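Quick notes on the structure that follows.
Apart from one protein chain that is not included, each protein chain of the complex appears where it belongs.
On to chain A.
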Amino acid sequence: MLELKRALDAKGHCLLEMPSGTGKTTTLLSLIVAYMKAHPLDLTKLVYCSRTVPEIEKVMEELRKLMNYYEKEMGMEQNILGLALSSRKNLCIHPSVSKEREGKVVDGRCYSLTASFVRARHAADDAVPICEFYEGFDAHGKEFPLPPGVYNLDDLKEYGQTKRWCPYFLARHTITHANIVVYSYHYLLDPKIAEVVSKEISKSSVVVFDEAHNIDNVCIDSMSVKITKRLLDKCSNSITILETTISNMKENDSKRLEKEYKRLVEGLRDATIARETDMALVNPVLPSEILEEAVPGTIRTAEHFVAFLKRVVEYIKTRLRVQHVVQESPAGFLRDIHTKVCIDRKPLRFTAERLASLIRTLEISDLTDFSPLVTVSHFATLVSTYTKGFTIIIEPFEDRAPTVSNPILYFSCLDSSIAIKPVFNRFQTVVITSGTLSPLDMYPKILDFHPVIMTSFTMTLARPCILPMIVSKGNDQVAMSSRYETREDTAVIRNYGNLLVEVAAAVPDGIVCFFTSYLYLETIVSSWYDQGIIDQLQRHKLLFIETQDAAETSLALINYIKACDNGRGAVLLSVARGKVSEGIDFDHHLGRAVLMFGIPYVYTQSRILRARLEYLRDQFQIRENDFLTFDAMRHAAQCLGRCMRGKTDYGIMVLADKRFSRADKRSKLPKWIQEHLKDTNCNLSTEECVQICKRWLRQMAQPFSREDQLGISLLTLEQLQSEEMQKKIQQRAQGV
């Protein structure tokens, strides 16, 4: 709290690593809300970004608790409005649209019911369907602001149902005057969405990125484009649709096209873009000076523009017809497109905007078909706007299947700072926090910002409730490692198996294992079958395996939880960087031990990764190995952190690779894990490891009551105010 307060006072950005389950969310919320109450002029809004919908819900719960507490203590209604925002898919209450499963389809159908021209048509002809909820909101909702309180997604829906207002647009509208907004990263980081949703958030806001250990990848993904052959074929189809629509319109209603043309001639920006329902197409980040310029003459009329699009698409098709991998810079691509099909840089830059304008003019209500074309237009705009920090890689086939032709063009962003820069520039305080941000100094480098505060916190614990260990060899003294040279070695695989079997025999309830990749997981499990390890394992616990299929994995998870709950005990084999490692918590008996088999390095042969490493090296002086180790260790830490979700929780963390004991890897673990990692536990064999586990589990199994924690990790008000404790706190504050 002290550090956060300092950052707020300094109006600067900060980077905080706090172990999971220690009240990170509550701390952030309570301090920032209190600060908002104390300095209403300095701080007007809190924008809390989380990753997934369940996480958003969790934050809303915490906020509700806080507000209830305020009410109880202060004895009056609090004038604070907090709300969660998610996609239409999660907020829609339209009887038929809300039944759709896919987010894109919901967006498209919503657009076809609420777009301004559809509504205009409805006014003329009652047969045209519209959304009654949006109409209700449009008619009445804008005058009456949401009463203060905390609204999560369900509350919003309920409120919408009673008032017959569309909850999605209500939430979007309310963002501007809400005090606390909780939504997903993308609403702020993805330039395409941020432009629409988060445009009006004032500068004096605090932005919190929770679970931000992967923030650089999110930034990069939001700016990258992937174009496949199929996508291009779809583009060709939509171009033909455009052509026919244009010729139809020319015959029936040429006025509208003329109007659009005139507007473009004048160089006026589209006035309708402000209309909230027409947002389905938005242009990616463009410097504002370009936006104010008029659209170049080459693509001003509709037919010319369609011909232009056709040339772009055909050109990309020829580029995809390569026999070997091509990597080139945006500058090279621009030159080539100029010589091959005579397209200049300037009209390319306007592609996205022009396409949006055209689709609006043509009143095409079904947008789902046009998403491939929109992707290509974004690519065209991005490639002509940014010459630095991006690269184009064209692969004729996948590395794993070199005979099957499957050409893909990757337009990949190498610089994570491009997407996040506007956020840092716009808001006075940006807080980046997670349970695992170590090594901290890497983030300012790759995100290119200067934090005022950068700290890693540890836990104060009444008992040593985590037991990290590095197991480097099996009982036969063969070193365990997932190194490329030894990973196929049967001795190594057998040692991994024995380790798991022995740990499973000693540890109660759930055990989670992480492998470095799906491929490695599968090869190991198949050889465990041959070696009879699977049979031994199933004597102790049930076995579940994560696969690449999301539905299968969630089924496995449900049964895993069931097996843990009824006392049978279970082992879950999963993959670092997979779904399990990112979003799912294994608290208490669901995860009594985590085993990390090998160091989860990324697939280093990927060309995109290589290009990024090269860029990092050239631009930020980060060496390839440093970045790879950093990336591997943050994922390892993320996996280990899965089993610890609170102070009463306890868990064993086994790092089964010889290389973990090296100083460069060990020092990159989060401080709160390092603190408990003793030197004596750094080079164990399987047998030693199991001995330590048994002793430690016996200790942990002692009854643990609230009174034991009092005074150490839990303080009463008197204790907090006691002189001794105050001194201690002071000391800590100065120490860090």
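We take it that contacts are C-beta pairs under 8 Å (C-beta built on N, C-alpha and C of every residue); 3 or more make two chains touch, one makes a residue touch a chain; residues count from 1.
Quick note on the criterion: contacts and distances are computed from a predicted model.
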{"item": "Hidden subunit of the complex - UniProt protein name among \"NADH dehydrogenase subunit 2\", \"CDK-activating kinase assembly factor MAT1\", \"26S proteasome non-ATPase regulatory subunit 2 homolog\" or \"Palmitoyltransferase\"", "value": "\"CDK-activating kinase assembly factor MAT1\""}
{"item": "Options A:Lys37, A:Arg64, A:Lys104 or A:Lys317, residue touching the unrepresented chain", "value": "A:Lys317"}
{"item": "Residue, one of A:Ser329, A:Thr368, A:Thr486 or A:Gln674, that touches the chain absent here", "value": "A:Ser329"}
{"item": "Contact residue for the chain not shown (choose from A:Lys226, A:Lys250, A:Lys346 or A:Arg487)", "value": "A:Lys346"}
{"item": "Among A:Pro296, A:Gly389 or A:Gly646, residue touching the chain not depicted", "value": "A:Pro296"}
{"item": "Sole contact to the chain not displayed, among A:Ser116, A:Thr368 or A:Thr387", "value": "A:Thr387"}
{"item": "Touching residues (missing chain, whole complex) on chain A", "value": "236, 265, 267, 293-298, 300-301, 303-304, 307, 310-311, 314-315, 317-318, 321, 329, 331-332, 334-335, 338, 340-342, 344-346, 387, 617-618, 621, 623"}
